[in-house]
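Right, one structure below, let's go through it.
One chain of protein is taken out of this complex; the other chains stay put.
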Amino acid sequence: MDATKTDEREEAVATLGPFGSCPLPIFEHPQIVLGHGSGGKLSAELIEKIFVSRFRNSTLEKMDDQAVLEIGGARLAFTTDSFVVTPIFFPGGDIGTLAVNGTVNDLAMGGAKPLYLAAAFILEEGLPATELARVVDSMATAAQNAGVQLVTGDTKVVNRGKGDKVFITTTGIGVVDRGTQLSADLARPGDKILLSGFIGDHGITILSQRENLEFESTLESDCAALHGLVGAMLDAAAGAVEDFRVMRDPTRGGVATVLNEIAGRSRVGMVLRENEIPVRDSVRGACEMLGLDPLYVANEGKLVAIVAPEIADRVLAAMKRHPLGAESHIIGEVVQQPAGMVLMKTSVGGTRVVDVLFGEQLPRIC
Amino acid sequence: MCLAIPGKVVEIYSNEGLQMARVRFGGVTREACLDYVPETQLGDYVLVHVGFAISRVDEEEARRTYEALAELDQLGELEAPEVGEGSRSGS
Partner (left out) sequence: MKYLDEYRDGDIAAKLVERIKRAQTRPWVIMEVCGGQTHSIVKNGIDQLLPKGVELVHGPGCPVCVTPLEMIDKAHAVARRPEVIFCSFGDMLRVPGSDGDLFSIKSQGADVRVVYSPLDCLKIAQANPEKQVVFFAIGFETTAPANAMLAWQARRTGVKNVSLLVSHVLVPPAIEAVLSSPLNRVQGFLGPGHVCAVVGYTEYEPLAARFHVPIVVTGFEPLDILEGVLMVVEQLESGRAEVENQYSRVLARGGNHPARERIAKVFEVSDRKWRGVGMIPQSGLQLREEFRDLDAELRFNVQAIDTMEPAVCIAGQILQGIKKPHDCPAFGTACTPQHPLGATMVSAEGACAAYYAYGRHLKDADPAMIGANGNGRD
């Protein structure tokens, strides 16, 4: 590189103000891109700029996975979620089990006892009826196991090619009767971060079914309803329910995304320990092969909980006694600085930032 | 660049004139092309990059060099102890 070019660049850089001009403004998207659905920064931007800005209210602005509403003296949790997974059948479950358990979990993360579901189906012309029946059978079983009733629903059919076999939107309602106050903005320095088990099972299972990335494994989705585990955890905290700060299920975007959201809303930092985070061999193998980080891979049967240090050990013990929490660990602590950032002590003794992804995590060769 | 990881060859076969293998990485198995390491045997470890084995792991060399590394641990104890807190101390 010759000296004149260097000077030009330095000059150009020197004239950049803090909001410099970018020749490649790729975040102003005139169209929705896949990254908007990944749960990362793009998603957050979409939600903030297009949705929240138009529906301002204090409940919505908390941006928890459920809304806890006071109605006639009762506290009700209310949530909705859509399921668009491809393929619709995968080892460990299908789009139906996801739809029921996913919504039950969103309610449970608010401390609610899940009661009722509504489900709306968008069916693609040409979907075999037997496949639909199979999906709905799964939903019925999952609902029964979770102790919830499907009380109302809707179906629509769209032309072939306009909907990927089936899309399901579920809405759920539950009652919060334990005096819990759980929200992403309640984490405090000194709190412990608990994780209920192996991460990455669901996302890697789905990836293993996709052509161009397929590989063989005995891995299954961890799809499960978590309200029983949550109940056991809240029982263990009985008498100190205010020491229970936040609970989230790390679905798309994984543990990293959820912890960053909490760190941001609570204006705290977090320090994780890589050696404490459980990952199955098959998930590790797939992630190493594709260059993926398990911290960003979706889970459908796991939760992270942030609790005061005084109750951490007994909550952890209760988790480990529950079949869905056998591999629970304390994976880190909440700290004061650096606020809004999640850091991790690596297995070799260094420290790294666990950032939020921009869009989807992609396999890499680099 | 060059994300390549070692895996164990668990099956060898031919497909469309190419020497292929099923290679196991931890708990997952994927197909990889062996044409560039034709001397590979079942049970060998190969380094796989974008679906191609680009080299075989020399297990004897790996053992030898790893033992040298692990020995650093023991040698360290024979030498005079370092003053200071460890990796954060100024140097």
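Order of writing sets the chain letters: A and B. Residues in each chain are counted from 1.
Please note the rule applied: contacts are C-beta pairs under 8 Å (C-beta built on N, C-alpha and C of every residue); 3 or more make two chains touch, one makes a residue touch a chain.
Since the structure is predicted, the reported quantities are computational estimates derived from the model, not experimental observations.
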> Taking the entire complex into account, which one of A:P87, A:G126, A:G147 or A:G350 touches the absent chain?
Replying inline: A:G350
>> Contact with the hidden chain only, please: which chain B residues?
In response: 1-6, 8, 16-18, 25-26, 33, 35-38, 45, 47, 49-52, 54-55, 57-59, 61-62, 65-66, 69-70, 72-73, 76, 82, 86-88, 90-91
>> For chain A, which positions touch the chain that isn't shown here?
In response: 1, 3, 5-6, 8-10, 12-14, 16, 18-27, 29, 31-35, 41-42, 189-190, 211-213, 271, 281, 284-285, 288, 290-291, 333, 335-338, 341, 343, 346-353, 355, 358-359, 362-366
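One rule holds for everything that comes next: only the chains that are shown with their structure count from here on.
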> So how far apart, in whole Å, are chain A and chain B when each is placed at the average of its C-alpha atoms?
Replying inline: 34
>> Under the stated contact criterion, what part of chain A meets chain B in this complex?
In response: 208, 214-219, 280-286, 288-289, 291, 349, 364-366
>> Under the stated contact criterion, what part of chain B meets chain A in this complex?
In response: 1-3, 5, 7, 22, 24-30, 48-50, 87
